[in-house]
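Beneath this line is the structure, given in structure tokens, with notes to follow.
Note that one protein chain of the assembly has been removed; the remaining protein chains are unaltered in position.
Labels A and B are assigned to the chains in the order they are written; within every chain, residues are numbered from 1.
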Amino acid sequence: MYINKIPRWGRFLAYFVISLLAVLYLLPYIWMLMSSLRPESEPFAVGIFPSYLTFQNYFSTIHNQEFMQSFMNSAKVAGSAALLTLAFGIPAGYGFARFKFSGSSAMMGFLILVRSFPGILLAMSLFVIAVKLGLYDTHAPLIIANTMLNLPFAIWNLRSVFEATSKELEESAMVEGCTRLQALIRIILPISLPGLVATFTFVFILSWNEYLFATTFISTASKRLITTSMASAIGQFTVNYAQLIPAAVLSSIPMIILFLLIQRYIIKGLSMGSIKG
Amino acid sequence: MGINHWGIPRHFKTLRIPTAYWFVLPAMLFFTALAIYPSGYTIFLSLFAGGKGTAISPEFTNFSNYIVILNNPKLGPVLLQTCYYAGVATFLHLFLGFLIALLLNVLPLNFQFIRFARTAFLIPWAISPTVVAILFRLLLHPQVGPFSIMLKQLGFTGVFFPLGDPKLALTAVTLTNVWTFTPFYFLMLLSAMQSIDPTLYEAAVVDGANGRAQILHITLPSIKNTLLTLAIFDFVTTAAYFDLTWIMTQGGPINKSEILSTWVYRTAFQSFEFGKASAIGMLLFTVSIIFTIIVLKAIDKD
Partner (left out) sequence: MKKSMMKLLAVALLISMVLAACQTTASPTEAPTVKPTESVVTAEPPASSTQAAGDVVTITYMRQADNSDIELDYIKEFEAANPGIKVVVDSVPSNDTYNKLVLTTNAGNPPDVFMSFWTADAVTNGLIYPLTEFIDRTEFDTRFTTAGASYAQFQGTIYAIPWRAGASVFLINCKMFEDAGIAVPTLGWTWDDLTSISKKITDKTAGKYGFGVVGSSTDFATEWQFWPFLLQAGGKIYENNRAAFNTPEGVKALEYLISLKPYMPEGFTSMDLNQLTDLFVSNKVAMFQDGPWFIGIIQKGHPDFKVCVAPMVEGAKPGNITGGTALGISPLSKHKEAAWKFIQYMTSDDVLARWNEATDNVPPVKAAFENPIYASGPMSVAAEAAKQPGVIPANQYPESTNLNTIMRNYLQAAYLGQMTPADALAAAAKEWDAVLIKYDK
């Protein structure tokens, strides 16, 4: 939709409504932030608001070397998985978007349907493969498994991203002497940047938050990923919230930074549009 | 013929493979190599594993795993609950995601404000679902949970204990899922809306189209394929998604939030019957296929 003028009162209303919705939507997260500052042994029955706020829990979390190590490990695994997915996904998505060829819809269907197997059944076989290859307790199978699990959607999504880009632009580039590949890299990729960034974010986050594989494929403490590290606070009988919640807040920070960064790419379209208007 | 280590024949010149395949094959080979074994193995187990663990029966089990599952009185309710869970979540993800994306895409508001608002709506997705599940258990606590405390202050006299209430448990888990994953669909829809050519709108404005007409005739048709893709992906993954349900309710109370994927888990790890678990997995697979076919038909109609 294309709106370039709204009255002043409408603007205020819009700011108000959007802020209100955002705050309502974020209430559980705000509660989580607040609870992360709750004194360590204070029960939740004391009230929604802690009796006083303390950063002690954060200090303990940051000083926990294993936790910080798991943070880096997760960044490595999630980042690699996201890049690998794009490396496979971009050509494939482009291929599906631009060419009609036999078997293309069957392939697309096959991709998505494998995702309908419950992860636990997939994990069982993938785990056997990883062990047989001697890759147990390394990050490689986690990168590969996350790539594999997220590739179907990445391809589907990248296909729609490329379909939305103009064919004429690319064709004119090819008339000018570009190969198809050059056209893809120089013309199509830059204009589909929002889609690429969204796909990267998607794979990164799902890999970062993946739990089942991360817990079963790794055994050495120094190689542990952040989800396992956080779940260590969930015990057989009780949950150590003072350990869990600050860790969860810290674990969400890279994503939030990522969200802020991707705005630059996603917002571009809007600013271009409004300049023209 | 020589094969290099990407699995691509060296003398490809003589093969004359259509260009499309060169783009598609690396991903397809990678994916197939990894996916074919787990999925094949699941099918195999569902047909041949009749006993404990992954032990294979000496003879074909005559579909006994399937027969046992199909005769289980639990099947009907669990199927319905799975469809409710995945269906309602899919609908709300896309509906809310679309609304938020639209709201944050069309209004000519302050640049910085929009940027922060968009980030804010993405935040729930940043928290690990395992943690979300644990925290929502506490948030929905009948005594100390903020929800029940606020309800009490609003004058609600009953007891609000959704995770222990057979009528509310499934909905509570579904809404938790919606809270956690809507940001993802919002992001995808937003990026789809961003790639719509602005000149389309300009032309529409010149033709005198109002806001609603623009949404109906430009926005929706342009992102229709993305929407349908997301719908398939959403339904398929949500139906197979088990973490939230398992941690929040373990399918209870009284099995009222049990879905196919928790049933798979229960059968595999508690009863240790991987054959039956795989058969339930295949059932889930079938449900997903049916849904996918319906949606794909809708795409093909154009």
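A few comments on the model shown:
Just so we're on the same page, a contact is a pair of C-beta atoms (placed from the backbone, for glycine too) under 8 Å apart; a residue touches a chain by one contact, two chains touch by 3 or more.
Bear in mind the structure is a predicted one, so any value in this text is a computation, not a measurement.
If you put the hidden chain back, the residue from A:Ser116, A:Ser160 or A:Ser232 that touches it is A:Ser232.
Interface note: of A:Ile18, A:Met32, A:Ile90 or A:Ile226, the residue touching the hidden chain in the full complex is A:Ile90. Considering the whole complex, the residue from B:Ala33, B:Ile67, B:Met150 or B:Ala213 that touches the absent chain is B:Ala33.
The chain omitted from view is touched by exactly one of B:Ile69, B:Ala89, B:Leu103 or B:Leu163, namely B:Leu163.
Contact between chain B and the unshown chain involves residues 5-8, 12-13, 17, 19, 22-23, 26, 29-30, 33-34, 37, 41, 52-55, 137-138, 140-144, 148, 159-166, 247-255, 266, 268-272.
Hidden from this view is one chain, which touches chain A at 41, 43-46, 76, 80, 83-84, 86-88, 90-91, 123-125, 127-141, 143-144, 179-181, 185, 215-216, 219-221, 228, 231-240.
Simple rule for what comes next: only the chains that are shown with their structure count from here on.
Between chain A and chain B, the centres computed from C-alpha atoms are 15 Å apart.
Those residues of chain B whose C-beta lies close enough to touch chain A in the complex are 18-24, 26-28, 30-32, 34-35, 37-39, 41-42, 54, 100, 102-111, 113-115, 117-131, 134-136, 138-139, 141, 143-144, 146, 149-150, 179, 184, 187-188, 190-192, 194-198, 201-202, 204-205, 211, 214-215, 218-219, 222, 225-226, 229, 232-233, 236-237, 239-240, 242-243, 260-261, 264-265, 268-269, 274, 277-278, 281, 284-285, 287-289, 292, 296.
Contact residues of chain A toward chain B in the complex are 1-6, 11, 14-15, 18-19, 21-22, 25-29, 31-32, 43-45, 47-48, 88-89, 91-92, 94-96, 98-99, 101, 104-105, 107, 109-122, 124-126, 129, 144-145, 147-148, 151-153, 155-157, 159-161, 163-166, 180, 191-192, 194-195, 197-198, 201-202, 205, 208-209, 211-212, 226-227, 230-231, 234, 239, 241, 244-245, 248, 251-252, 255-256, 259-260, 263, 266-274, 276-277.
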